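For this view, one protein chain was removed and the others were kept in their places.
Chain naming follows the written order as A, B and C, and within any one chain the residues start at number 1.
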Amino acid sequence: MYDKELLKDFYTTMVRIRYFEEKIEEMSLKGEIPGFVHLYIGEEAIATGVCKNLTRKDYIQSTHRGHGHTIAKGAQLDKMMAELFGKKTGYCKGKGGSMHIADFSVGMLGANGIVGGGFNLATGGALAEKMKGTNNIAVVFFGDGASNRGTFHEAINMAAAWKLPVIFVCENNEWASTTPYLEQTSVKDIADRAVGYGIPGVIVDGNDIFQVYEAAKTAVERARKGEGPTLLEAKTYRIKGHFVGDPEMYRTKEEVKERFNSNDPIKRFEENVLSSGSLTGKELAEIREKVMLEVKKAVDFAENSRFPEVEELYTDLYV
Amino acid sequence: MYDKELLKDFYTTMVRIRYFEEKIEEMSLKGEIPGFVHLYIGEEAIATGVCKNLTRKDYIQSTHRGHGHTIAKGAQLDKMMAELFGKKTGYCKGKGGSMHIADFSVGMLGANGIVGGGFNLATGGALAEKMKGTNNIAVVFFGDGASNRGTFHEAINMAAAWKLPVIFVCENNEWASTTPYLEQTSVKDIADRAVGYGIPGVIVDGNDIFQVYEAAKTAVERARKGEGPTLLEAKTYRIKGHFVGDPEMYRTKEEVKERFNSNDPIKRFEENVLSSGSLTGKELAEIREKVMLEVKKAVDFAENSRFPEVEELYTDLYV
Amino acid sequence: MRKISFSQATLEAMQEEMRRDKKVFILGEDIASQGGIFGQFKGLPKEFGHDRVLDTPISETAIVGTAIGAALAGMRPIADMHFADFMGVCMDEIFNQMAKIRYMFGGQTTVPMVIRAPDGIVRSAAAQHSQSIEAWFLHIPGIKVVAPSNPYDAKGLLKAAIRDDNPIIYFENKDLFRQLGEVPEEEEVLVPIGKAKVAKEGKDVTIISYSIMMQNALEAATLMEREGISAEVVDLRTISPIDKETILKSVAKTKRLLIAHEAVKTGGVGAEIAAIVAEEGLDYLDAHIVRVGGKFTPVPFSPTLEKAYRPNTADIVNGVKGMF
Partner (left out) sequence: MRKISFSQATLEAMQEEMRRDKKVFILGEDIASQGGIFGQFKGLPKEFGHDRVLDTPISETAIVGTAIGAALAGMRPIADMHFADFMGVCMDEIFNQMAKIRYMFGGQTTVPMVIRAPDGIVRSAAAQHSQSIEAWFLHIPGIKVVAPSNPYDAKGLLKAAIRDDNPIIYFENKDLFRQLGEVPEEEEVLVPIGKAKVAKEGKDVTIISYSIMMQNALEAATLMEREGISAEVVDLRTISPIDKETILKSVAKTKRLLIAHEAVKTGGVGAEIAAIVAEEGLDYLDAHIVRVGGKFTPVPFSPTLEKAYRPNTADIVNGVKGMF
């Protein structure tokens, strides 16, 4: 049985990601958000389920699709929104944008525009914590497509050989941009690759937050105990285009709609807690309203913030 | 039962590699061969057993430890020797040396100074043959250490996803330079990594030429039939220092001696064919003498050749 | 003459060369299913099949590495980098394999392949998706590097690159893909590699540029014309080997030199050109040389900063004015 507060936490975070992203999509289509924007809608259970096992002292490395991870790790929506708008009040003072969102104060060490760029960085974070003698850990999120980068291999081999406290979380959403993952990935289950490193490879339904949470918990405990890394594969599906504006000519709208309707992680959570009576409809509605307001405030904050001054081009380069 | 000619071939090639390399070691220690030289002594059964399954139209990609592969693929000792001496009569006109030995005319597409540099090149050769509709294949040799490079992963994934006719032959000699492979490699059997690509992973005793030959034969047939790659791990041991001149402070002379005495692939072959009566002592001795002469001639050829002229610095760069 | 986009021009180049030579094929990420981010591969699989237009895994070392291997095996691959920014992933394959194979094996083989690398700033793509890194490759013997500035050259240089037996890096500016320009339909368009072009004649100053900054260079020249300064504008077209002769000839005539590129100024292609002139044409000069280039920072995300980062027409005009 789950603690009620934890369940509320799950829901709050998932809804926070969903509403934030829906707003982002709208703003991006309107042209108010510059740059490339990749949405996490439909995959909320993964970041949420994993990060609820972490403290602020644990690290995460994220991807180009990083808003969900950032929110799940505890970042503030207003500074995130401002960053996406390119404003100086954003987390990166407008220098990063969506693909480089980060909140180092909560251990969110960065989204990454380089697919597969985070594997080794997370491993390094884990190495550092091991050297310092803490029991903090690192988590790296990555896609099915990223599992074919050489960095996947180099990082996991090193982490496994050195028994580092790092968890490799594959968000297998069946697509790498315009390419169905099975066409370019030599195994159906990316978790199978764990065999080649002598570490556990675990598969969960990534749209079931309970499964994600439990599997991550086991992996986190293992890591904290010094037993080394885990490869955790969460099966999910990319609901939105690869980026906002993607013509999506490589699949049908129907396919996507059906997958979403039948397998929305938030709906599944709602059905679960309502039918088990763990949370009431009113409680859920309150959370939704609270989050809605929070997103609105974040937009206000971003809109009312200023763009960086030209002189700021030169700051933050060298210490 | 093996054809007598094939057995003689096995022996000739293995002895050719051994004698060539012994001479190289001598010359290198004397300072007559410039550059870094990595010896293949003790691993002769692998290159020989694999390459006897190949035709001249098949490709191989080699490593920094490439003399054995080059000889096994059918290159001439004289031009090899001249290359190692840095002479203009060498395969690469003295521009390559030991680490860049190659004979394109027999499908030996190059040693490589970059550990793990050959994986993708071999995969590309295989792709080309597939596109051309031939049934030629490609083989890449690599070490246990190289199996931790990202290129291992990218190449095998692509080859497996596209079912390319390429064979990945790991020469697990237990050492990567000064480092025992188990310290930095997360699995004991590198063949286990095949699971992560959905291809066969096969382990053989790399000092038993018959095992190597048979396993390679199966893999080659599979590749020629269009069924895709195989990961073949040949267990062996590095008898010599990492390079000629290596102080080898990381292991004892006794360890090495014992491993060599108990498991010399050439001795094992001799014992096998003599005890089964497949070849006579005289036949073996004749081969050894022939090869000895050949090596001597190669040295003469190299010594009597000229160094390249200074103007040749600029040739062979652009077409 | 008919006008087509830069993107279309590269597409035609591919089509014509793939029809002409069965050995030509292309591989890269997300090029087949949807025709590439900039539409530069649209329709190719339909004509040539998925066997010659290959979507790959996200494995840049494998993309370039297999292209090299295929080239050694007699094919003529074109490897698409998606964004030039990702070339760091396969830099080893580019500089230690592709560039050196012919030389270090003593000319036993050729490595006929092309790397297409979309570069430059495009709508706030930020630090890892906006770079221009051609200068690195100028420093690497064994490859040729081209960078067209307009649809005609885009077609002609790509066709020439595909036919060349040397490994070639083809930098194509992302913001240029939609640019329209005249490209004749009737005749074959081939632009020789290694030759710069005088895009506009002039007598008071030479402006050397390439790729997208050619637009700024020409715009600056027009603006200055009104103020009585006659600028000669040289489009480098090929970055390596650099066309010294055309450069020196122009500077000998105009006595003044400005070089402009979007890439970071420090250590950029402009440095090499300035050095060549300081070595071999110093006596021609009536004024100091000026380089205009990207600021010494990563490319920032925010539009205000991105704009401040990017060199522009005013920088060129001011640079030239400072010479008089």
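One rule holds in what follows: a residue touches a chain if its C-beta (ideal position, glycine included) is under 8 Å from a C-beta of that chain, and two chains touch if they have at least 3 such contacts.
Just so you know, these numbers come straight off a predicted model, no measurement behind them.
S.K.: In the intact complex, which of the depicted chains does the undisplayed chain touch?
M.R.: A, B, C
S.K.: May I ask which residue of B:G66, B:G86 or B:G124 touches the chain that does not appear here?
M.R.: Spelled out, the listed residue whose C-beta touches the missing chain is B:G86.
S.K.: So one chain is hidden, and I want to know which residue out of A:N157, A:Q184 or A:N207 touches that hidden chain in the complete assembly.
M.R.: A:N157
S.K.: Which listed residue (A:L39, A:L127, A:V195 or A:V212) would be found touching the missing chain in the intact complex?
M.R.: Looking across A:L39, A:L127, A:V195 or A:V212, the contact with the absent chain belongs to A:L127.
S.K.: For the chain that got dropped from the picture, name the residues of subunit C it touches.
M.R.: Touching the missing chain: residues 85-89, 91-96, 99-100, 103-104, 126-128, 133, 135-136, 138-142, 240, 242, 263-264, 266-272, 274-275, 277-280, 282-283, 285, 287-291, 295-298, 300-301.
S.K.: Touching the missing chain, which residues of subunit B?
M.R.: Residues of subunit B in touch with the missing chain: 34-36, 86-88, 92, 94-97, 99-100, 112-116, 145-146, 148-150, 176-179, 183-185, 247, 249-250, 307-310, 312-314, 317.
S.K.: Taking the full complex into account, what residues of subunit A touch the chain not shown?
M.R.: Listed in rising order, the touching residues are 59, 61, 90-96, 100, 102-105, 109-110, 112-114, 117, 119-129, 131-132, 138, 150-151, 154-155, 157-158, 161, 315-319.
The working rule: only the chains that are shown with their structure count from here on.
S.K.: Among the other chains, which touch subunit B and subunit C together?
M.R.: A
S.K.: By mean C-alpha coordinates, which chain is most distant from subunit A?
M.R.: Centroid comparison gives B as the farthest chain from subunit A.
S.K.: Please tell me the distance, in whole Å, between the geometric centres of subunit B and subunit C computed from their C-alpha atoms.
M.R.: It comes to 40 Å between the two C-alpha centres.
S.K.: Indicate the whole-number Å distance between the mean C-alpha point of subunit A and the mean C-alpha point of subunit B.
M.R.: Subunit A and subunit B have C-alpha centres separated by 45 Å.
S.K.: Which residues does subunit A have that touch at least 2 chains other than itself?
M.R.: In subunit A, 148-150, 183-185 touch at least two other chains.
S.K.: Note the residues in subunit C that touch 2 or more other chains, in rising order.
M.R.: In subunit C, the residues touching two or more other chains are 56-57, 59, 61.
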